[in-house]
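The complex is shown incomplete by one protein chain, all other protein chains being positioned as in the whole.
All chains are identified by letter, namely A, B and C, in their written order; residue positions are counted from 1 within each chain.
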Amino acid sequence: MTALLYVLGALAALLLAAWAMRLAGRALSGNHPRFRDMGFGEAFGWVFAAAALVFAVWLYGREGAVFFRWAVQGFVIFALAAWLFRLAGRHIGTGGSRKLFRAMPLTASFGVLVVLIYAILAIFAGFIAPYGQAEILGAANVVPGGDPALGGNPAYPLGTDQIGRDILSRLIYGAQNTVGIAFATTCLAFVLGGSMGFLAATIGGWLDQLLSRAVDVLMAIPALIFALLLMTIASVWSARLGVPLTLFMVLIIALIDSTRVFRLARAVAGNIVVMDYIEAAKLRGEGLGYLIFREILPNALAPLLAEFGLRFCFVFLTIASLSFLGVGIQPPLADWGTMVRDLAQFINYAAFAPQAAAAPLLAAGAIALLTVAVNFIVDWMLHRSSGLKE
Amino acid sequence: MGSVTRIVVQRLLLGILTLLVVSIVIFTAVNLLPGDFAQAVLGQGATEEAIRSIRRDLGLDQNIVLRYLDWLGGVVRGDLGVSFAQMNFQSNMGGGEMKTVAAQIAPRFGNTMFLAGVTAMIAVPLSITLGVLAALYRNSAFDKGANLFTLSSISSPEFFLAYVLILFLAVIYPVLPSLSNIYEGMGFGERLEKTLLPALTLTLVVTAHMMRMTRAAIIQLLSSPYIEMARLKGISPMRVIVRHALPNALAPIINVIALNLAYLITGVVVVEVVFVYPGIGQLFVDAVKIRDIPVVQAACLIFAGAYILLNLTADIMSILSNPRLRHPK
Amino acid sequence: MSDKSHRSLLLRVEDLQLEGRSDETWTPIVKGVSFDLHKGEVLGLIGESGAGKSTVGLAAMGFTRDGVRISGGSVLFDGTDLVTASADTKRQLLGKRIAYVAQSAAASFNPAHKIIDQHTEAPVRHGVSGRKESEEDAMELYARLRLPNPEEIGFRYPHQVSGGQLQRAMTAMAMSCRPDLIIFDEPTTALDVTTQIEVLAAIRKIVEDFDTAAIYITHDLAVVAQMADRIKVLLRGEEVEEAETRRMLSDPQEEYTRSLWAVRSFKRPAKPAPALDAVPVISVQGVTAAYGKMDILHGVSFDIHAGRTVAVVGESGSGKSTTARCITGLLPPRLGQIEFEGTPLPGSFRGRSKDQLRQIQMIYQMADTALNPRKTIGQIIGRPVEFYGGLRGRARRARVEELLAQIELEPSQYIDRLPSELSGGQKQRIGIARALAAEPRFIICDEVTSALDQLVAEGILKLLADLQDELGLSYMFITHDLATVRSIADEVVVMKDGEVVEQGSKDDMFTPPHHPYTDLLLSSVPEMDPDWLSELLKERGLENIGDAASDRM
């Protein structure tokens, strides 16, 4: 109750401050258009932002706000890195790439930077990681943080897992496995959903009806739950056929995800097939393959690519969730979702051992960072493509 | 109005058909699951004899098609059947009152709806307000900040968000309980308090999507001639957005809200696990674990039903929000 | 139309400069435009697309679209500089003292609200009058503008009202606060000729009735001639000249203006009639076709002979394009058939042989949607060359270059460009080249010039005429523009509601007596005479023009 009063009081103070700020601004700047045309909402926004900034600075200085400090430091470092990266991009490279970097917002350059780093980690995991992903070292269960007082070991900065594998190495290999598998899954989903969607839009009629209704059915079953169900079934087949369960996971998630791709591909292609150049190609007597691959696909590529980024994130998160629930990527492959689940215990000790709590946050953060990065790039791409249309 | 009714009836029939196919798919899938209820429930104690006896009692030894038709017949009469666990229990006892699947699911579903409701109460107004503001002040610091924040939250795995919220709001600054073990007979206030943390987690998950859709839908409209017309009539920017843009942006916004509500009802297993929330997702996972087909079937039917119903509602509301369809020429 | 320049000054635009953003940089789009507008005066702003006339019109309201900014000059409205005025001040003027009528009323009315609600919004918001009063005023305005059911029409939603009526309702809406100035931004461009005339009459009447000053923006000279007291010509953001209407029409000073005036002079001599026993290239025989269950065409028949151009005219919805779809085989006719050089063609294009497909080509109205934006010009033209002619590699390229030369585009410069890097006229030429690449006997031209500026359109028409002479092609020319018909056609087919109303040689068609519908069409085309509209109204009366007349037939 008192908390509510505090909040209301703070709000009233902010409203007052906003009003005063605008008034003062007008008086001091001689009614400059900046203040003259400022709405009250905008003034409130500025005051609110200023208050938030002050609060952040205060919190930053406070002892115990370790995580907040880390978050701020991380944010600043990433922003700086992205800025430097963009700066470098503007001066190095071909004319085209330099032009690209000049038009790039900071968020997008951050995204590109992160994706590049992940790609390097994923491709060269074997060289970068200090130990192998399945290598069982002497000490099991070393606590992260490298602090011997709490059971850590500086040789394993992030500790080791229950049977003594280096968590840092597994985190690096996770880039290879988790990202690689998610990428493969998304590609498969696109091949499947995209081709079906194009076919449905181009041919139409009963095929369109059939596919659309089938997709309706699949979409009516909650994705995660359906995946769980199918994964359980697949566990038998994988044992019987001697095929890794991970392969089934790729197939299952691709199938479930392809329904979403199907809808988009069908809608996009639907907008394209009504174009006169498709009519012209049809009247020329072109075959279905030419229509789809030569006429429709190049034009559907931009929205599909944007969707690819988003879908990749979703697949990535779905795999992480499945791993979290214990049916995702199977050991001994290192995978971030499983790591979060295994390390999640440490979060409980955040109050007095923040370094230890950082381990699961790092694995989860690795997932979040990549999806944020991809989303930023997608956002920028969408913005660019819509900007070009205007 | 006649055409609207016709569309609704058409969609409804299509929805029922979809439900039917969904139930067949699920029934097949569940029956393909390795092991069955008898094996699962007996675990290490599964002897041939015991398994056979349970299978016989539950009718698991019957033809799969017959079993499906039997189940379907029940559903059509509004009878979702009795869970295997209950039936097994009863066959041990020999008679007596049986708790039906519906009675078993109802309280769990109620909990799920409560969580979804609380989340929606927070997330929907929040995301629409944020979306409208972001559209109004587009490309400003506010817009970019909101974009950054929501993108980051949508990009994180749910359990990560959940753990982070627990870390901050329950461990470091203990203001909310991390355990959402709500139960029947709990006061509304307490129930709300316990539900708040999972609801906040889900809010973070769904807000981004809705906010971005609201923003995009409104911005797309902002370049349309009638918005320019309204501005050229000297209407204030807020009124332009609320009165001229929002009504036309309703269809996509309603759709994305429906989609997210469906997600809240059907897809929150992970959050339920982390917060120990007794929702229908946990029940479902438990039921799959012990191969309790009637419960799995009923839960799936509810999930699919919720999805279809919400989509249908969204369709109808889109129709109602569109004067072209509401008032045909 | 008396001289109003002695009346008090309402709006003074001085050295107005505007910039637009492209590729993250600002480039000038209007480079210094000045004009004065007095109370009750109508100024016509004309120019081709890209001249900046709409931008100037909006800037005269102190308004710029996203991605455009005022970089210099002033807009003095009744003593207030709209360039530097605060947002509040401008909001007070807009809608109340300065109103706007947009090009497309269908798009400019909010589909979510009733017309009357949108009408009353400005007066209520600006405190000019109450809602009730405003509603009554609206009905009165509707009545003045000769809208049917003025008591009731306002309570409909925009989509329930036809385009011409909406345009008039928007004019009424602009009048709702009795503004001092109205900006008309191409208000009739999107309308059929018969509808346009009605709207023009309504606008002129109301502007005169309330003695409102107006800026009338258009690309159509004949239209502006009816409406404006003075005319100002713009070219690529720069002023060309400005003069009183009659003087401007009779004695243009600048060469650009003169070339604009001369556009309509292109005219081909009519060809001699074909021999009676000649086999037509295309013969449409009693075609009845339907979308779903509704018949769209009713027993359409006409012939197109070798080397001749048949113009099919009619308003939107008359079945012109559907006839074209029947010929190409996209819509198999329900009854009747299409013969090519005496041989019946299969109804659907799917049943036709490659050679049959090759013989009938099509050029589309919107070059933007007719050319695949992801393919280079070389690929677009090269595909039919390869597909029908079987040419590959160097031979194919040589043929593409030959075709490009034929449509008067420098091959080396254009062959690797994308459609988005071309102007509208150039794109249309690529469309022609693609049709030619198939080496057909017969080409359907579907409104090929209606999206183009007049000078460019003339170039296309000349090119088509030359190609016809050179290659002996037959054209079916679908258009609603009678000027185009006059310049290029040998024969004319007039269609209305899916039926052929009249057909014959061009000369017959343009000489009375006509079928009443043809007459209505012909009489609705504005002429370059400032008095044309007044005389037409005097001659026929309001009842016998526009939709009212059309509906009666």
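Just so it is clear, contacts are C-beta pairs under 8 Å (C-beta built on N, C-alpha and C of every residue); 3 or more make two chains touch, one makes a residue touch a chain.
One rule holds in what follows: contacts and distances are computed from a predicted model.
*Asks:* From the names "Hydrogenase maturation factor HypC", "Glutathione transport system permease protein GsiD", "Dihydroorotate dehydrogenase B (NAD(+)), electron transfer subunit" or "ABC transporter substrate binding protein", which one matches the UniProt record for the unseen chain?
*Replies:* "ABC transporter substrate binding protein"
*Asks:* What shown chains come into contact with the chain that's not displayed?
*Replies:* A, B
*Asks:* Please identify which residue in B:Ser23, B:Ser83 or B:Thr214 touches the non-displayed chain.
*Replies:* B:Ser83
*Asks:* Going by the contact rule already stated, which one of B:Phe27, B:Phe275 or B:Tyr307 would touch the omitted chain in the full complex?
*Replies:* B:Phe275
*Asks:* Under the stated touch rule, tell me which residues of chain B contact the chain that is not displayed.
*Replies:* Residue positions of chain B that touch the missing chain: 33-35, 39-47, 50-51, 53-54, 83-86, 88-89, 92-93, 96-97, 104, 107-108, 163, 166, 170-171, 174, 177-179, 181, 183-185, 273-276, 278, 282-283, 286-287, 289-290, 292, 295.
*Asks:* In the whole complex, what residues of chain A lie against the chain that is missing from view?
*Replies:* 136, 140-141, 143, 150-151, 161-164, 232, 235-236, 238-239, 331-332, 342, 344-349, 352-353, 356
Everything that follows uses one rule, which is that only the chains that are shown with their structure count from here on.
*Asks:* What topology does the chain contact graph adopt: line, ring, star, complete, or other?
*Replies:* Shape of the chain contacts: complete, all pairs touching.
*Asks:* Can you name the chain that lies farthest from chain A, using the mean of each chain's Cα atoms as its centre?
*Replies:* C
*Asks:* Rounded to a whole Å, what is the gap between the Cα centroids of chain B and chain C?
*Replies:* Taking the mean C-alpha position of each chain, the two centres sit 51 Å apart.
*Asks:* Could you give the separation in Å between the centres of chain A and chain C, each centre being the mean of its C-alpha atoms?
*Replies:* 47
*Asks:* Would you mind pulling out the distance in Å between where the CA atoms of chain A average out and where those of chain B do?
*Replies:* Spacing between the chain centres: roughly 23 Å.
*Asks:* Of all residues in chain B, which are in touch with two or more distinct other chains?
*Replies:* Residue numbers touching two or more other chains: 223.
*Asks:* Considering only the defined contacts, which chain A positions touch chain C in the complex?
*Replies:* 33, 36-37, 102-103, 275-277, 279-286, 295, 298-299, 301, 390
*Asks:* Given the complex with chain B, which residues does chain A contribute to the contact?
*Replies:* Of all residues in chain A, those touching chain B are 39, 41-42, 45, 49, 64, 67, 107, 213, 216-217, 219-225, 228-230, 232-233, 235-236, 313, 317, 320-321, 324-325, 337, 340-341, 344, 347-348, 350-351, 357, 360-361, 364-365, 367-368, 371-372, 375-376, 379, 390.
*Asks:* Which residues of chain B touch chain A in their complex?
*Replies:* For this pair, the touching residues of chain B are 14, 17-19, 21-22, 25-26, 29-30, 32-34, 133, 136-137, 141-142, 144, 147-148, 151-152, 154-160, 163-164, 166-168, 171-172, 223, 237-238, 263, 266-267, 269-270, 273, 281, 284-285, 288, 300, 303-304, 307-308.
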